[in-house]
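Every protein chain of the complex appears in place save one, which is left out.
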Amino acid sequence: MMKKYDVIIGLVLVLMLAVSAQAQTLEQTSQQTAELRIAADTVWTLITAMLVFFMNAGFATLESGLCRAKNAVNILAKNLIVFAISSLAFWIVGFGFMFADGNSLIGLHGWFLSGADNSPAKAEVYSGVFSSLNWTGVPLLAKFFFQLVFAGTAATIVSGAVAERIKFISFIVFSYLMVGVIYPVFGHWAWGGGWLSQLGFHDFAGSTVVHSVGGWAALMGAIFLGPRIGKYNRDGTANAIPAHNMGLATLGTFILWVGWFGFNPGSTMAADWAAIAKITVNTNMAACAGAFSATVVAWMVLGKPDLSMILNGTLAGLVAITASCDDVTVMGSVAIGIVAGALVVAGVLFFDRRHVDDPVGALSVHLINGVWGTFAYGLFSTSNGLFYGAGAKQALTQVIGILGCGALVVVISSLSWWLIKATIGLRVTEAEEMDGLDIGEHGIEAYHGLAQTSESAAGG
Amino acid sequence: MMKKYDVIIGLVLVLMLAVSAQAQTLEQTSQQTAELRIAADTVWTLITAMLVFFMNAGFATLESGLCRAKNAVNILAKNLIVFAISSLAFWIVGFGFMFADGNSLIGLHGWFLSGADNSPAKAEVYSGVFSSLNWTGVPLLAKFFFQLVFAGTAATIVSGAVAERIKFISFIVFSYLMVGVIYPVFGHWAWGGGWLSQLGFHDFAGSTVVHSVGGWAALMGAIFLGPRIGKYNRDGTANAIPAHNMGLATLGTFILWVGWFGFNPGSTMAADWAAIAKITVNTNMAACAGAFSATVVAWMVLGKPDLSMILNGTLAGLVAITASCDDVTVMGSVAIGIVAGALVVAGVLFFDRRHVDDPVGALSVHLINGVWGTFAYGLFSTSNGLFYGAGAKQALTQVIGILGCGALVVVISSLSWWLIKATIGLRVTEAEEMDGLDIGEHGIEAYHGLAQTSESAAGG
Partner (left out) sequence: MMKKYDVIIGLVLVLMLAVSAQAQTLEQTSQQTAELRIAADTVWTLITAMLVFFMNAGFATLESGLCRAKNAVNILAKNLIVFAISSLAFWIVGFGFMFADGNSLIGLHGWFLSGADNSPAKAEVYSGVFSSLNWTGVPLLAKFFFQLVFAGTAATIVSGAVAERIKFISFIVFSYLMVGVIYPVFGHWAWGGGWLSQLGFHDFAGSTVVHSVGGWAALMGAIFLGPRIGKYNRDGTANAIPAHNMGLATLGTFILWVGWFGFNPGSTMAADWAAIAKITVNTNMAACAGAFSATVVAWMVLGKPDLSMILNGTLAGLVAITASCDDVTVMGSVAIGIVAGALVVAGVLFFDRRHVDDPVGALSVHLINGVWGTFAYGLFSTSNGLFYGAGAKQALTQVIGILGCGALVVVISSLSWWLIKATIGLRVTEAEEMDGLDIGEHGIEAYHGLAQTSESAAGG
């Protein structure tokens, strides 16, 4: 009997050793799996952020291509320096205003990325001052970088609408205010734990938070500046001021498109396979639908399929799908894009009739379709949309967000524009505008050695 | 005795609890590992697909750069709208024709991505209508997106060969047929479970499926359209019609090259580390060998290293390595690329002598090297190649695939071109061709404000 007992106790001891060894291996494997999850999420977040960064190249080439050769250097310089300024401003104060703990109106910590933060810990395990970003398990610097490239986009949107007449220094100052204050404050409302997020406002990747914010600020800039010399006649009719380099502009659109594959799918800030596949397809289909519908509408309305309308139709589809790409069907994306493509053609005609001079169509792309896309979530969302039987509640919440954004940004950006106008001035001299800002502001030409037609060298 | 028994039973119970707890943790860890595998594969598939998408920017800049300034807007517009049309066509019918279950000639399900599908389940666990794609464990929308950007490429290849004379609307209609029908049908034969795949035809990433298909359709288009005005003289000699922007063209080549790092390595649709590292290196080395050999051959044959030949040599190497990059050595890749670079120079001269007017060299790059690359698999494959002692069987199968592709695409695309010619017409008017398609088709110029030499403004 004792022998049997010994055998059993021996077996049990062997088992205990085996189980304990397994426990260790399991602990290690489980740890490695957790590390790999963070690694996968961080890789996805950083690479998509790099694509969003690349949008700066897209904006620079699109905008300079759509303007006149004599202002190309200025636009290129603006589009580069605006991102440098944005990065610094967002690091110094913007990120704190937007995502740090505070009240329902603004964040009040996190200057220079300071403050407690135990990311990549997430959810209830998170402790630190950036609680509004505790839903993603990537390190703080990855969160910061992703949000930084977004912030840069909002300021860049303004660039196009104020092109060909704003002073370089004035644009730099506005950009700092934009990314340091205006963008983060509304961002806090919608994404930083503020009142709109508490209300249930849905803006997945920023149709409102990025594009409408940029759009409203651009609208006020265009109004404060007034139209370019020669754009509108006494009798109210408008003159076309043709783009000078459609190759650059088209390339810029393709770069923006590929950048949007960072913008929308990356907004998961996690390698969430179901979500990122869906968002990527939705983003692409809306862009295609926008391009297609703008082509058709432009062909019907203007007689010919103007390439700049095709480009803006593509971008319109992209802006419009941004709010809802996580929660609509492919069919819904196509529908949203088709409307966007038509709206952009209508928008360009509308602003021209209202004598708001927007050289690149930024208002029609970013403002009008930022609004449309945000509202469209209330219609097409498969979980909350009117068209899917969920009633009008979400659509109304979306309207509140749209109006809140308009009110806030119109007020603060007007104040900013006014302040700049009253101090350092907003607009270059008439002579400089006629000669082109490249020589006046930067002392160099965009195309030295390539001959220009006299019309372009002058005002036309 | 009872006491000992109690101790043992106690130990056993503790062990059972420990093992059961471990089982749960193990289950979770194993689940998380499986999720991470899907995440890694999906991230890889989507990012490489985005690179392939970016090839649209490459084609647009390469083709418009290689043509004349007066047609640049038209080419850019074509290259953007073709992808929009492709996305819609592939979503509506193309993906279903190509990858859905059906017979050995065509797929018969999956319109608008409909039908059962339990991806990312794979292999025998998969159940759904897209069985031919059950070898990859990514969600259906990731498979769709990757295949969609491929489909867009095939249509874009046509664009270059028919440039500077085709009507915009006619190209749009052909693109829809191309991506909705022609490409998917051959795609089904080779990749969708059709007769060629059953035969053992190997075309890893599409030397034939994408490039030759595009190339044959382009050839028929160039023939149906006839040469550009002024290209060939009565005595049979040809006039050079020089490229107008080599900066754009070179940039386009680099963009295509980086896009190919999506095209080939991404065709694993899985983060299979051994395969993707090998394919990336092979792709790069073939491109370099192609660039090098085209430079040398052009220098010897033409007297100077013409940049457009260097660009096309690079692309030739890339097209040629596409079929076999998963199964050749680095040395094999260099050999394939060297032949490709020589072939592209010979091809350009050949088509010019045959009076097939191909403004950008698309036929020499995509058709000739698509054929060469597909055949080269039969020679250089380390598992089935003639040069590695495996006999000629695979090489013969490759020839069958090459011929099957030629027969199918020549017939259907000729029908399509003929149908379009007979209804809406294929070619712009002579006056429009002389003035340039930019004004005629789109009402805008590519370079407003930059002076053009009279030669270019006219026909030269």
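Letters A and B mark the chains as written, and numbering starts fresh at 1 in each.
Going forward, contacts are C-beta pairs under 8 Å (C-beta built on N, C-alpha and C of every residue); 3 or more make two chains touch, one makes a residue touch a chain.
Here the structure is a predicted model, which means the values were calculated and not measured.
Enquirer: Using the definition of touch stated at the top, determine which of B:V73, B:A243 or B:I368 touches the missing chain.
Expert: From the options B:V73, B:A243 or B:I368, the contact with the absent chain belongs to B:A243.
Enquirer: Who touches the missing chain here, B:F130, B:F261 or B:Y377?
Expert: B:F261
Enquirer: So one chain is hidden, and I want to know which residue out of B:M331, B:A392 or B:L415 touches that hidden chain in the complete assembly.
Expert: Considering the complete complex, B:M331 is the one touching the chain left out.
Enquirer: With the full complex in mind, choose from B:V138, B:A287, B:C405 or B:L437 the residue touching the hidden chain.
Expert: Going through B:V138, B:A287, B:C405 or B:L437 one by one, B:A287 is the residue touching the chain not shown.
Enquirer: Residues of chain A in contact with the chain that isn't shown?
Expert: Missing-chain contacts on chain A: residues 1, 4, 8, 11-12, 15, 18-19, 22, 25-26, 28-29, 32-33, 35-36, 38-43, 46-47, 49-50, 53-54, 56-57, 60-61, 64-65, 72-73, 76-77, 79-81, 83-85, 87-88, 91, 112-113, 120, 138-142, 144-145, 148, 168, 245, 248, 251, 441-451.
Enquirer: Residue-wise, where is chain B in contact with the chain that is not depicted?
Expert: The missing chain touches chain B at positions 1, 5, 8-9, 12, 15-16, 19, 22-23, 26, 29-30, 33-34, 36-37, 40, 43-44, 47, 51, 68-70, 242-247, 250-251, 253-255, 257-258, 261, 265, 271-274, 276-278, 280-281, 284-285, 287-289, 291-292, 295, 302-308, 310-311, 314, 330-331, 334, 447, 450-453, 455-456, 460.
Simple rule for what comes next: only the chains that are shown with their structure count from here on.
Enquirer: In whole angstrom, how far does the Cα centroid of chain A sit from the Cα centroid of chain B?
Expert: Taking the average C-alpha coordinate of chain A and of chain B, the gap between them is 30 Å.
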